[in-house]
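Excluded from the complex is one protein chain; the other protein chains are retained at their positions.
A and B are the chain letters, set down in written order, and residue numbers restart from 1 in every chain.
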Amino acid sequence: MPGTILEVSRLKKYFSQRRGWFSPHSGEERLIPAVDDVSFYIKEKEILGLVGESGCGKTTVGRTILGLTPATSGSILFEGKEITALPPEELRALRSRMQMIFQDLDAALNPKMRVRDILSEAILLHHRLTDAEVERKTAELLEQVNLKASKLPSFPDELSGGEKRRVGIARALAVGARFLVADEPTSALDVSIQAQVVNLLLDLQKRLGLSYLFISHDLRVVELLSHKVAVMYLGKIVEIGLSESIARAPRHPYTRILWSSLVEKQSGEAFRHPHGSAAGSWGVFDFERPAAGCRFAPRCPVFEAKGRPAVCTDPSSAPQLAAAGPAHQVACHFPTE
Amino acid sequence: MRKRYVQAPGRSDEASGLRFLRKADAVDLFFVGYGLLIVVLVAASYAAGVFRLLPYDPEAVNLGLMLAPPGTAGHLLGTDFMGRDLLSRLILGIQAYFLPGLLAVAVAIVPGAALGVLAGYGAGRADRVITWFSNLVDSFPRLVLILLVVAAFKPDIYFIMVVVGLTNVPATVSLVKVKIRFLREKNFIEAAEGLGLPRRTIVLKHILWHHCRASLIIRATLGMGEAILMETSLSYLGFGVQEPTPSWGNMVQSGANYFLQGNFWPSTVPALAILLSILGFHLLGDGLNNLLERKAVH
Partner (left out) sequence: MSVPPLLNIENLKTYFYSKGRQAFIRSVDDVSFEIRRGETLGVVGESGSGKSVMALSVMGLVGAAPGVVAGRIGLKTDGIRKNLLQDLDDYVERVEADGRVVEVRKDVVGWQKNVERLMAMVRGKTVAMIFQNPKSSLNPFLSVGRQITEAIRLHTPCKGKAESRERALYWLERVRMDSPRLRYDNYPRALSGGMCQRAMVAMVLSCEPSFLIADEPTTGLDATIQSRIADLLAELKADLGVTTMLISHDIGIIRRLSDSVAVMYGGMVVEYGPAGKVLAAGPESGHPYTAALLASVPDERNIRGKEPLQAIPGDVPDTIHVPNGCRFYGRCVRVTAAVDKECASLLPPLSEITPGHAVRCWLYEGS
């Protein structure tokens, strides 16, 4: 597709886990489908939001795209080039085009290095530059992420949360990345700082024409920032579409519950659902052993309201993403109208 | 009297430029200084050996001046039961432990760090194999191992020190491995890989130099202290350096026979030297660690 920067198709990532009595190395082996048959694409200068509860595999999607963990199967095309099985050297070269912003503020920052060195290390990684050029590039980066030059000689632990995040973003930009995977970039920050970082990401996207895969559980921020939103549940994308339609006119019961929980938490008003309360059954569900058929069925209010139809639990007819409107796809046997 | 806490002190870091002179830093500097003094003495010993600067030939017997007390004309620390100059023997005795000790440290640190990186970075099978070997080495009584080597080969101090070093490998391995695990848990290594840094840079610069440097220095200096103790103990027992070549261990041993007769110096002087040298290496590591670490973390 022209203008597409990233195209993920049928991506699978299974983790294997062994459980035994005496040693973790013996006993039965189980495959945990962290990412199970996920497809989506991101266009140039587009932001795709990826939401879902913890454990749904959204971080794994980001890590697999970056090649930090190998995919089990499926393909990832970045700028039209298959990147799932690149040799280490090419993978390194690729990272001058795509970068990840980690949830952990400290992940990207070596506590023993000054901000200046952290940035110049990244700048010099893919470009051979003179000292003066590095200096100029550093100043430019600081200006882009709105960080004072007085912070250059600081060590990471002398920075506040917001400043650490800015350095992390500057480092990702330093290698010249056009595409960023932002994994919960605001969740470790204070409320008053979160807005600064959201604005910064929005601003950078506009100024530099970046594309993001924006992973978050903060639905409001995702809705604000993203052009499109994908909703993940237990390793599968259950709904994907323009952010307005996902938030205002969700078709999948799970998306509905997610967004209604925002309102509900504040007002206590039960979400007015055609099939009754959104509460459903919120018992424990095994992330490692998802239900057969539709994975959401055990918690699904529609499933209950329809009298537990057999098609939802039939292992051979797991719902597939199907068109449900302009640029809108949903994986549900009974999508809400 | 009731105290009030309203007036907490204001700015107090004005003296940050003079942090050097803080009490804690002064202690560390003293530690380092003392340790360095020991190192200088080691160097002096080699220099004295090469350039023949020793006051007397350490192996020259002088039966006319047996067990002379310290301060006897020309003999600052006195002489031993064969009339050999104690100071000369003490200085030369340094050479008995220093190079072998260095060998023990090198054997413990270099392969230890490499295996630690393999185990921590490679995880999976490499980790399992290395951990298994570490446990095997750890579970072997060290002294038995050393005596076995002495019995199998000749009682050569370098052989023994290789064994001492090998028995310290597991400690280094686990030190590096745990550090890497910790960094991995905090996504640090992943972030470095994600940036596109070559693996060599990550391992050598970010992991070993930035994060393991301090602990490895401490391990090395502790290892040196241990090597001194091991060499002198073995020489004391007669397995290490053999008479007439001086070692602090065999000096204590031969001197001890005359201790009860009131001739305390032939044994006490080298014993004190052992004590002060081990202390010196330990303090050197401690002080260096504190100074290096404080520079980075305030």
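In this text, contacts are C-beta pairs under 8 Å (C-beta built on N, C-alpha and C of every residue); 3 or more make two chains touch, one makes a residue touch a chain.
From a predicted model like this one, the values you see are computed outputs, not experimental measurements.
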item: Candidates A:L258, A:V302, A:A318 or A:A331 - the one touching the absent chain; value: A:L258
item: Selected from A:L124, A:I193 or A:L242 as touching the chain missing from the view; value: A:I193
item: Which of A:L202, A:L242 or A:A292 contacts the chain that the document leaves out; value: A:L202
item: Residue among A:A93, A:A149 or A:L224 that touches the chain left out of view; value: A:L224
item: Missing-chain contacts mapped onto chain A; value: 53-54, 160-163, 190-196, 198-199, 202-203, 217, 219-221, 223-224, 247, 257-258, 261-262, 264-268, 279, 281-284
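Definition applied: only the chains that are shown with their structure count from here on.
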item: Approximate Å spacing (C-alpha centroids) for the pair chain A, chain B; value: 50
item: In the complex with chain A, residue positions of chain B that touch it; value: 128, 186-188, 190-199, 206, 210-211, 296-298
item: Of all residues in chain A, those that touch chain B in their complex; value: 25, 63, 66, 68, 88, 92-96, 99-100, 102-104, 106-108, 110-113, 121-122, 125-126, 155, 157-158, 171-172, 175
